[in-house]
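All protein chains but one are shown at their positions in the complex.
Per-chain residue numbering starts at 1, and chain names A, B and C are given in the order in which the chains are listed.
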Amino acid sequence: MAQTAFLESLPQSASQTKLPVESALDESWRDLYLKAFRFMQRARVIEDKLASLYRSGKITGGCYVGRGNEAVAVSAGIALNKGDVFAPLIRDQAGRLAYGESPADAFRTYLGSRLGPMRGRDGNVHRGRPAEGYLAMISHLGAMVSAATGMLLGRRLRGEPTGIAIVTLGEGATSTGAFHEGLNLAAVEKLPVVVVVSNNLYAYSTPNSRQFACESLVHRARGYGVRGWDVDGTDLNDCLKKITAAAQDARQTGLPQLVVATLLRLSGHGEHDDAFYVDATLKTLPVARDCLAVAEEFILQTNLADWGEILEWKEEAKREVESILAEVQREPVPDPFEERWCCLATPGLCEGIDGV
Amino acid sequence: MAQTAFLESLPQSASQTKLPVESALDESWRDLYLKAFRFMQRARVIEDKLASLYRSGKITGGCYVGRGNEAVAVSAGIALNKGDVFAPLIRDQAGRLAYGESPADAFRTYLGSRLGPMRGRDGNVHRGRPAEGYLAMISHLGAMVSAATGMLLGRRLRGEPTGIAIVTLGEGATSTGAFHEGLNLAAVEKLPVVVVVSNNLYAYSTPNSRQFACESLVHRARGYGVRGWDVDGTDLNDCLKKITAAAQDARQTGLPQLVVATLLRLSGHGEHDDAFYVDATLKTLPVARDCLAVAEEFILQTNLADWGEILEWKEEAKREVESILAEVQREPVPDPFEERWCCLATPGLCEGIDGV
Amino acid sequence: MSVTYLDAIREAQAKALASHPGVFIYGQDVALFGGAFKATKNLLQQFPGRILDTPISEDAMVGAAIGAAAEGMRPIVEMQFADFSTVGFNQIVNHAATLFWRTGVPCPITIRLPSGGTMGSGPFHSQMMETVYAHYPGLVVMTPATVEDAYSMLLEAVLEIDDPVIFCEHKMLYYHLKAPALPTVALPAKHARIARHGKHATLATYSAMVHEALLASQQLATEGFEIEVVDLRTVKPLDTDTLLASVARTGRLLAVGESFPWGGVTAEVVSRAADEGFALLDAPPRRLNAKDTPVPYHPNLWTAHRPSANSIAAALRDLLRS
Partner (left out) sequence: MSVTYLDAIREAQAKALASHPGVFIYGQDVALFGGAFKATKNLLQQFPGRILDTPISEDAMVGAAIGAAAEGMRPIVEMQFADFSTVGFNQIVNHAATLFWRTGVPCPITIRLPSGGTMGSGPFHSQMMETVYAHYPGLVVMTPATVEDAYSMLLEAVLEIDDPVIFCEHKMLYYHLKAPALPTVALPAKHARIARHGKHATLATYSAMVHEALLASQQLATEGFEIEVVDLRTVKPLDTDTLLASVARTGRLLAVGESFPWGGVTAEVVSRAADEGFALLDAPPRRLNAKDTPVPYHPNLWTAHRPSANSIAAALRDLLRS
């Protein structure tokens, strides 16, 4: 797997997560941290539930979780304001929650509820509400970068404030032409699009060594003329600090940013995948730390909360998620006889339907 | 056109073309320089002829010349050995000659001769002889990067020496997804593909400001993990030195290289285009120097040859080109009744032709 | 004064820009340069800031248009040549075409494809692409053949249709096809049009081939046959009613297209006629397409590659004899 050089380039011992001194004393930072943590916790609960629905055959198709990616995801979601554009991908449950998505929508989309945003037409992680700035990914990786850019472009052309956009991707998606064209376009258009790449060391089974040959993907930033940010994806402190700073920079300068976070994917590619191919050595390195565990430890060490509180939050999340799921399971699923089988917005143009 | 910042970033006075001291005394360098110069001269003669054929209506379709790009092109062609892979684009007449293409093939392809490499099926700059490592570009920009990579990959898989590949592109082509995927693939596959970008400040009418936002395209090299070379495209010395060095490096390391040469396109995009949109200030800057004139001056200054010799070479080239053209004009053109109208290599599979 | 097909396209865009603040034009060399074919000439001066040059990034151009459309804009994307839309193919067929159906948010973008063959343009600057786009649900595919249609259908595409429209404008018609003036009334794009009335056979076609068809019909008229020429105008949706009504009058059908022969409009037309209009047909319905090779560069080959008035006339004679 020719991972050796890369392995050596990774830190061999955990860079002690340090409480930023300025922040330790800063109440609003503590609030933000705990808020983020609780979204992460909740996302993990939701995804554990999804995985168990999948295992029990209640989800048709695939099931994808963001285990290990929560710190990055939540930071992206938290950095956004209402009305900002968000284009998440498969590992962003925590970010979706932080951005304001109802926990119900995950279940609705996986279970195909007619009341969900996709109404059973599209499923699992392919969900969003574009009318609210929340894009629904298509599967083709990289495609959302230009779409998010276009949303901001549309706003600017209309003379409105653009807000910012955050688009998330895996490192594998950086190999697509769409990623390149999209980021370059955002740079040329000088639009505040923050592209957050989670380099979780694998794209499905493919290691970094077969994905790119540069030392770090963050070195790509300069080649697009955008600012680059190198983030420890296992450390919520680092993620929150840098991703919110990148978002802030985008807001202030109106310019794109490229964030590259490093972490290890702590699941299979999907729940069908046992990830046998993951290098055993990698799993022993700091990059393999579970960001949720790291955050828990940090909270305890710094007395942001005690163990009881953490457990209580988790229990609360579980109760809430259970009850939401129970409701969603009672929601109506699509009825083919009620479908018009017409996919055009314009009246009168559907063949065989509109009398055409 | 928001070119201002960019204009300021360009050198405001001609960086004195200096004869590299080591080279001035080096006979083989002088020979190389003069050889390159004569290819450039000859390419200019061929392209002037093509342009006049175009103006007199003898060429159907477009006509594209490499005026201003000769120093880059010839250096690429000269850096290649027989059997190496060459994937030139529209401004590479000089490089094609240096690589070994017969001057007749340009005319044959423009005039659609049945004896040309494309037999009237494809035209103008879309020509090559892939069986000899010489790829025939498709129009879609960027597409040739991965194809050239694939040729080397094929050789390596067969256990043969790969040789190197040179792929040329304009800066506009760097905005394509194909360019990005291709260069990244070459880097991942660790194949000696030299990508030579001529940033001639315009892509058709589009200035750099609407094409990319980085300070220099050469900064992209690091993001692919390849070596980058920054070249003055108006100076044959610089082009020869760095492009042959890049090729040499590719041969030695087996790794890709990214060369970015800067110059101004000294023609319209095609002969139909008067290039009214080119910034007048740009034309006064060193970047607008005609590489052929610069080389002439250098030759005279350093006594590599005298004016009489230069003129005689040009006249010789003219005579030769005239006579080649006269021959090509007598060559047969395609006859639709002799065409099989079958585009498959496998016998028996063409619908309506092979009894299928 | 007369108006060319190209003028009509420019004027339609000018009118659309003037009528709706959400309209903007996005493409390579469309701003100061006015487009490779000058379809946007002077629009930048009239509508500053709304005609934008893009990098050579067809995927991102379409992607950005989709995003802008989701925000209520009505972008026009100009492909420099139809052939280059293959590089934006994914965004068109998988993103633009599915957006409304998936999310309920309409995607009103118009993608202008300078299409079809002209001499010496070769395999990559000559293609017709209506076939591949019409295949995908969620797209409307227009193929105007006249100056009037170039104008009114483009206006309808940009201002009235809330779905992605693939607007296949034929490069052969740009400069040569003229009309006395821009139209003031218009047939909705979804209706086909009888371009010439006749009774002996129906010739269904679209885009530049309409003119070859009319020439062929003139030839046939001198031989005593009245050919009814149906200009399909829009190929998705396809106006089967007008087609069948014509076949009902004539009993014979030839479908002509400039695309490659496998699949495409002629297959769709003939198979609809055969299915829904079987009893109306007095003879086998026929097709005539370009040949099954890439579009050749040399004029000798190019002329033989695509249907022409002569080859259409020959096919009609065949049809009338059968």
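Keep in mind that, in the parts below, contacts are C-beta pairs under 8 Å (C-beta built on N, C-alpha and C of every residue); 3 or more make two chains touch, one makes a residue touch a chain.
From a predicted model like this one, the values you see are computed outputs, not experimental measurements.
Though it is not drawn, the left-out chain touches A, B, C in the full complex. Residue A:A178 is the one among A:A79, A:A178 or A:V196 that touches the chain missing from this view. Of the listed positions A:G123, A:G225, A:P256 or A:P286, the one in contact with the omitted chain in the full complex is A:G123.
Among C:Y5, C:F124 or C:F167, the one in contact with the hidden chain is C:F124.
For the chain left out of this panel, the touching residue among B:L185, B:L292 or B:A305 is B:L185. In the full complex, chain B touches the omitted chain through residues 85, 117-118, 121-122, 126, 128-131, 135-136, 138-140, 143-155, 157-158, 177-178, 181-182, 184-185, 188-189, 343-346, 348-351, 354, 356. In the full complex, the hidden chain is touched by chain A at residues 1, 59-62, 112, 118, 120-124, 126, 138-141, 172-173, 175-178, 203-206, 210-212, 277, 333-337, 339, 341-343, 350-352. The set of chain C residues touching the chain not shown comprises 83, 86-87, 89-90, 93-94, 97-98, 101-102, 123-124, 131-132, 134-138, 236, 238, 259-260, 262-271, 273-276, 278-279, 281, 283-287, 291-294.
Here is the rule we use: only the chains that are shown with their structure count from here on.
Of all chains, the one whose mean C-alpha position sits at the greatest distance from that of chain B is A.
Chain centres here are Cα averages; for chain A and chain B they lie 43 Å apart. Here the CA centre of chain A is 41 Å from the CA centre of chain C.
Multi-chain contact residues of chain A, defined as those touching 2 or more other chains: 177-178, 181, 184, 188.
Among the residues of chain C, those in touch with two or more other chains are 54-55, 57-59.
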